[in-house]
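Complex shown without one protein chain; remaining protein chains in place.
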Amino acid sequence: MNMSLQQSLFEQLDAIVLIDSHSHINPHAPTSSTLADLLGYHYYTELAHSSGMPKNAIEEPGISPREKVARLFQHLGKIDNTIQWSWFVELSQVLFGFQGDEINLSNWETVYDLAESKMQQADWETQVLATSKVEKVFLTNDFDDPLHNFDTGKYVPCLRTDDLVFHLANPKVRERLRASTGHAVATLADLKESLNALFVRFKNRGAKACAISLPPWFCPKSYPDHSAAAQNALDDLNQQGLQATEGSKRTMAEWVFWKIAECAESFKLPFDLMIGVNRQVYPGGVFQGQDLYDSRVSLIQYSELFNAFPNLPFPISVLASVTNQELVDYAWIFPNVLTHGHWWYSNTPNYIRHDLRGRIEAIPRNKQLGYYSDAYKLEFIFPKFRMYKRILAGILAADFCLGQGWSEDKALSLGKQILRGNVEQVFG
Amino acid sequence: MNMSLQQSLFEQLDAIVLIDSHSHINPHAPTSSTLADLLGYHYYTELAHSSGMPKNAIEEPGISPREKVARLFQHLGKIDNTIQWSWFVELSQVLFGFQGDEINLSNWETVYDLAESKMQQADWETQVLATSKVEKVFLTNDFDDPLHNFDTGKYVPCLRTDDLVFHLANPKVRERLRASTGHAVATLADLKESLNALFVRFKNRGAKACAISLPPWFCPKSYPDHSAAAQNALDDLNQQGLQATEGSKRTMAEWVFWKIAECAESFKLPFDLMIGVNRQVYPGGVFQGQDLYDSRVSLIQYSELFNAFPNLPFPISVLASVTNQELVDYAWIFPNVLTHGHWWYSNTPNYIRHDLRGRIEAIPRNKQLGYYSDAYKLEFIFPKFRMYKRILAGILAADFCLGQGWSEDKALSLGKQILRGNVEQVFG
Partner (left out) sequence: MNMSLQQSLFEQLDAIVLIDSHSHINPHAPTSSTLADLLGYHYYTELAHSSGMPKNAIEEPGISPREKVARLFQHLGKIDNTIQWSWFVELSQVLFGFQGDEINLSNWETVYDLAESKMQQADWETQVLATSKVEKVFLTNDFDDPLHNFDTGKYVPCLRTDDLVFHLANPKVRERLRASTGHAVATLADLKESLNALFVRFKNRGAKACAISLPPWFCPKSYPDHSAAAQNALDDLNQQGLQATEGSKRTMAEWVFWKIAECAESFKLPFDLMIGVNRQVYPGGVFQGQDLYDSRVSLIQYSELFNAFPNLPFPISVLASVTNQELVDYAWIFPNVLTHGHWWYSNTPNYIRHDLRGRIEAIPRNKQLGYYSDAYKLEFIFPKFRMYKRILAGILAADFCLGQGWSEDKALSLGKQILRGNVEQVFG
């Protein structure tokens, strides 16, 4: 009965039309052209590499999509135990109509051809969105993205701010900022104007959030108006570029981050914080397969921020499951802290289950933003959300219906709010 | 069968008469007068605030109890998913005889009236204790609590020492100490005398423990007799009060803490350590809803202490579940380290379950103090212990009876020892 209750809850959750509150979809090329686009996703290339496939076999320039996939399948059998692999098999079954249970060296070309014929259909994007029951997808836009020529009602702009905060020492970033706003970045006042101009443009184009990923060491800090320390740091960046001191870089990271939070509050854009990643820990890794982390991070580093912006919602993702209880408890206490999805290395069932159970039983129900896909191609939204919905259905069945005597309808209503309702409420 | 075995174990555990080894009950007003006393518990006010209710709507001076509850119910629907809310519903059903499954905007006044009529009965306290099957309740007494006019056999005094350790710079605390002991606090010798006098008084009034909550950064440290550094620090506190240096405050915290441990050992009072809380992380929060933590704490900070007091039992609570495995392992190795309850932010089923499973399978059975309520009003002892007993019964059924072939009686005997037997043994 437990199993059938769980199944029943899953099916009802699975019928809900979704808004995906964080992705890396390119609105100009939202779907894949061949299997190489799907299996080129870093989850597969990095696992294939980790299992023994040389990086250059994967990233050799000029190889055809089919050749790339052929090479990958020499190794993908070594990752067929992973949940990441199950995403690919499930999407192949449901989106391409693949009939088998396994995709391996013996049959990958069948899947390749099947996928290609589907992907070439003119309405493939519409098919994928319809089958996946996805209504809107939030994007991750560079600050200088022109945001032109796509339907911002379906593909919702979101201002990604990592470059501004952590790479302003890079002359290219400053030039991109100047070019996209028309403002120089000689003074703090200039910089403030530039940031404001970005927010005006994003807001005008329907942006619903700004976002940033943050390293474990980062600790937001406010500076007084006209701070000499911050102006000196900006001077150092302008004069020395990448050779500016670490101190100057950190000061500007802190200053810019805080200004972005001020803009986010003024422009009423929730500020997605994705906390805990160290970039390029393995520089010899494949594209996008180089980042890891130090799990020794605490949300107490953000207490000054949370206190300073009581009216700005912070949907927060943490990279490591050991940080999740802090997230639960900061969301339990701070009105402006919300839980947001299950990010990256914590996006596997073992950690989702433990982290979701921690959240669902202790945080107000209107503050839990259940899941986002983080996908680069639309096809992945479907299997990733399904993984989450299975776990959510299991917890609703076991902990609420069986454990506390809730009716199925009452449990479903909680599930719907976490899966969809709060996304609408928070991002408006 | 698993379910009925678990149910059977639960019912037998639920029949045990309890000693609650840690609470904040006021022995002069142990029960509630209206629902406002129950829903004024910080678990509800902080969650209501977190879900969107302004602090001043909750804490406006002069509002009537009924008005306060009416206002809270505008928001409590947003926390009806939480385990904290389930405590309130369960106690209303069992203690007040409320017949429904939900308490919400549509029916809260019925419950209010029902509760009020119960609470006005002369023997309400006795009814609550009897229904909850509670025999003794440990208190949390300020060091200058006169400990008069209550039954210390039922309400067991426990010396709370946070003020002495962390707030001695405050002139009011020093004055309270002087007033309650008759000793000045000019010298370390005075201070030692004062502490001794407190222990004499508490011991004479039947105290069974002393207790303290500790921030993550605290690291107990011994000082030599007649330490000049400690005397200088005390001088600084006496002369500068709250303006004394952080160094002086820390030195005195270390010195006083160590002296209290010495007294606890001499007076044979177990020293409850509640490790890991940062106070006032959210100063804008509601009363008692401002504290959080930094989970980067290690019990290795306490190794000098554990080694120095081999004959002093340390019942230990940790705030974050990520510290629980260290607690398991320190209790596995150190004879004087005991596990004590599931504290505050770790007192929800997801964390209790993981933490209890870690403990019950690896620590000697005589060193596990299963649970305490931490309650401010007697009514909460019942649902909180029930939550714990359900989880304990589930683990005994699954991991011991089914997993290892234990008989139900053998499992029950383990459960009884953890739930009650060890409390008697350790606190005497």
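First chain written, first letter: the chains are A and B, and each begins at residue 1.
Simple rule for what comes next: contacts are C-beta pairs under 8 Å (C-beta built on N, C-alpha and C of every residue); 3 or more make two chains touch, one makes a residue touch a chain.
Not measured: the values here are computed from a predicted model.
Colleague: Of the residues B:M119, B:M252 or B:V322, I need the one that contacts the missing chain.
Modeller: Looking across B:M119, B:M252 or B:V322, the contact with the absent chain belongs to B:V322.
Colleague: Which one touches the absent chain: B:F166, B:F218, B:F306 or B:Y351?
Modeller: In the complete complex, the chain left out is touched by residue B:F306.
Colleague: Quick one: which of B:K118, B:K208 or B:R296 touches the chain that's been left out?
Modeller: Here the residue in touch with the unshown chain is B:R296.
Colleague: Identify the residues of chain B touching the omitted chain, counting contacts across the whole complex.
Modeller: Given the touch definition above, chain B has residues 296, 298-300, 303, 306-307, 310, 322-323, 325-326, 328-335, 354, 357-358, 360-367, 399-400, 403-405, 414 touching the missing chain.
Colleague: Which parts of chain A are in contact with the chain that was left out?
Modeller: 46-47, 49-52, 78-84, 86, 101, 278, 281-285, 289-296, 320-322, 345-346, 348-351, 354
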